[in-house]
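Apart from one protein chain that is not included, each protein chain of the complex appears where it belongs.
Chains: A and B, in written order; residue numbering restarts at 1 for each.
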Amino acid sequence: MNKCLKSINFKDKRILGILVILFISIIVSRFAPDAFVYILGLTYLFIILAVSWDIIVGYAGQINLGHTVFVGIGAYTTALLQVPSRFQGTFFEFLSEMPQIPIFASILFGGIAAGIVGFLIGVITLRLRGWYFALVTAILPFIFIETTIIESEIFGGEEGFSIGLERALAPTSLGKYYIALALMLVSVVIMFTIVNSRVGLKFKTVREDLNLAEAVGINTVNYKVLAFIISSFFAGITGAAIVHYRSTVSPGLYDIPLMLLIILAAVIGGLGTILGPIIGGLIVYLTRYWWLKGAISAFTVAGLPINDDIILYIILIALAILAPEGLWVKVRRFVSET
Amino acid sequence: MKILSKRKISRREYLKYAAAGVVVAAGAIGGYAAWQSTRKPLEKEEIIIGVLAPMATRQGSVQRDAAALAIEEINATGGILGVPIKMVVGDDKLDPDAAVSELRRLVTVENADVLTGGYSSGIMAATMEPMAELKTVFLADASSPAHPAKVAEDYEKYKYWFRITQNNGASFAFDMADMIDMLRGKGVPVDKIYIIRDEHVWADDVEKFFNPLLTERNVEVVKNVKIPRGYTEYEPLIIEAHDLGSQVILPIVALSGTGDVLAKHWATLKLPVLLAGHDLAALDLGFWEKTEGACNYYIFIADGGVVQTAPPTSVCTNFIENYTKKYGHPPEAHQGYGAYDAVYLYKMAVEEAAKAGAADPLDSDTIVKYLEKLATLESPVELTRNIAFYPPGDENKWDHDLAWGDKYVRNWISEWIDGKWYQIWPEDKANAELKLPPWFK
Partner (left out) sequence: MVQVALKFPIFFNFLIQWKLKMIELLMRILVYGATLSGIYALIASGFTLIFGVSRIMNFSHGAFFILGAYFGIALIHGIGLNPYLSIIISILIVGLLAAAMYKSIISPVREHEVMVIIVTLAFALIVEQVILLTFGEHGISFPSVIEGVVIVGTVLIPSMRLFVLAVAIIALIMLWTFIGKTRLGKEITAASQDAEAAMLMGLDVDRLLIVTVFISAILAALGGVLYAQVYAANPFMVLKSLIFAFAIVILGGLGSVKGSIIAAFIVGYILTAVIVLYGARWSEFVALFLIIAILVLRPSGLLGVKEQ
């Protein structure tokens, strides 16, 4: 078996892997209930978030705790482009007469807007090192959440607003599922390519040793900002896609629980790989939104103050303690020892 | 050495892909199994009512408990058309994402025939989309005028929505104007008011109707302060209200969550300004305890058309009694009345449809028709409150909204007096008289 695998080219194995995933995904969508397909589609989108976060953290080495800012920006950009009537009666009234923009263009704009903000944030936080950077990025989502609440005529406040079923990615759950799957595959392949290119190599150098990188002549500032732009662009695209998937937008896309899920997915899967966050994302998102549901009703009936969030977090803590280097590393080590 | 490392790489890669495949397959199998176990064949052995609300809040859990009571009562008399009712519960967690997926789960996995629930207007707006897509009747709570407006704009798509638990938020303006009239009638001069309101759009909707009513009455709003959720710095506001000469501080709040702090600060400062308006926090049987009596003399309009000490109908009195007997305390929030009425109203609609010979009395389109027929302005249905829906084509775009008025449902004007919550207006339905705080001259 091993000899057989050894002889297969690395690239071929990747393609094989993608085909396997595609095959399984299609089978699943044929037999699973509608509600599961819906969640699985969202899981694919979530995976893009985990992978894009890995670019900043795993590859460029900056602990960015404000990744959800880009998700939210992508989301609100597309939402407002789709429902420009929300600008009526405000300072931006001239925008409210915009013609209808096709869905995919709108999503692209979401990504671009997030990319621009990513650039700005990258530049602004340039001089911050280590924990200062982490904490400042942690604060950012709150500022954006505040804006959605303060300007609630435009952003819809705490509960957001809907963009209407007609502007969904597709009219059926199955359609949305396939588009989400396609979006994920395309994004992941692009990010994978970047990461394995010369650019990716430079990211890793910056991550490993900043001073060495500078000594070797790498413009660390540029690469840090570049990592930000790539990471934020894909997060923005995803945020926008999520809005077209659920047909609503809300500040929840900026919030901490989502950030924690992303961190989890990437860490459990293994930082600094692309495959890690994909698997981590699958596990984390499905666990959170599907598998825990049945377990919970037993507890709530018992009257205990427990719900599926709590169980998830407890599992999380347990996992973290058992495998502090990341689940994936542990599994890998275990496997290579057998 | 080289060969060894190559082998490691290939196994690792293989395992990664295999793991991914296993995870997805496991998920699919798990989901399929779950689906199979809950899916029932379509011949009706039971009618399924879904309750979708934020179960961690009392406004959500009361809906589940009240619906359960109604279902228990109906099943004891043979169910609907001889078929027993089963309840399934979804928790929207006040999160649009969770709400939408729970609604889909209740309808497509649990096969709910009808839904009741809701609380937050924003969540309701989000859930109206899957409701429309899956064509399921939803007897709902929440107060935003945006919901009936959707029905007005696209009847065929959104007609499944009816508001049963409380009035359109904009109607609070009518109740508060009535409250001002009442105060004046009892000798309290009200010509300057200080408004403290939620930042949220729901308060905008109320103000749209309220401002003209204030102008009519020559009442000046000396200041209008928007507060974010969780806001607690009320002292400066109360002092400012007094400085600016207002007689009344009028809260229009539901989301701030800090009504008890407002009451506490107001009672501590004891300035000659009344506290009268809409505050969801005050609409809580435990409010007296929470504020340690600071809410004494707090005047407020009560959502949902029931002041618990003065039930408007005999059905209501019985409901409160049975609820207390079953759960050990009266309904924790007014959403309980809505959920209870929703179950009974649905039963009535199904029975009417069957009596008229409808092919499938549980069909959503049929139910919509019969709900419209049953609960009309001319002859409201008497449940715990008098229920009527505005018909399609309503001039205010309040299609399928809960009818407002003394004859129907409105926010009764109530007050916390010496430990209990009383209804003080309109007079014929009141069980206490307005009492002014001793420090207010």
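By our rule, contacts are C-beta pairs under 8 Å (C-beta built on N, C-alpha and C of every residue); 3 or more make two chains touch, one makes a residue touch a chain.
Computed from a prediction, not measured in an experiment: that's the story for all the values here.
*Asks:* From the list B:235, B:363 or B:394, pick the residue that touches the absent chain.
*Replies:* From the options B:235, B:363 or B:394, the contact with the absent chain belongs to B:235.
*Asks:* Tell me which residue among A:128, A:165 or A:185 touches the hidden chain in the full complex.
*Replies:* For the chain that is not drawn, the touching residue is A:128.
*Asks:* With respect to the chain omitted from the figure, which of B:102, B:260 or B:399 is a touching residue?
*Replies:* The one listed residue touching the chain not shown is B:260.
*Asks:* With respect to the chain omitted from the figure, which of B:45, B:220, B:292 or B:321 is a touching residue?
*Replies:* B:292
*Asks:* Determine and list the subunit A residues touching the chain excluded from the picture.
*Replies:* 57, 63, 65, 124, 127-132, 134-136, 138-140, 142-143, 146-147, 149-150, 256-257, 260, 263-264, 267, 271, 305-307, 309-310, 313-314, 316-317, 320-321, 324-325
*Asks:* Even though one chain is hidden, which residues of subunit B still touch it in the full complex?
*Replies:* 56-58, 94, 199, 225-233, 235-236, 239, 257-261, 264-265, 268-271, 281, 284, 289-292
Convention: only the chains that are shown with their structure count from here on.
*Asks:* Using the touch definition from the top, list the residues of subunit A that touch subunit B in their complex.
*Replies:* Within the complex, subunit A touches subunit B at residues 2, 5-6, 8, 10, 13, 16-17, 20-21, 24-25, 27-28, 31-36, 38-40, 146, 149-150, 152-153, 156-162, 164-165, 246-248, 250, 252, 275, 278-279, 282-283, 286, 289-291, 293-294, 300, 307, 332, 335-336.
*Asks:* Which residues, counting only subunit B, touch subunit A once they are in their complex?
*Replies:* 6-8, 10-17, 19-21, 23-25, 27-28, 30-32, 34-35, 55-56, 91, 93, 95-97, 100-101, 104-105, 108-109, 120-123, 125-126, 128-129, 132-133, 199-201, 204, 228-229, 255
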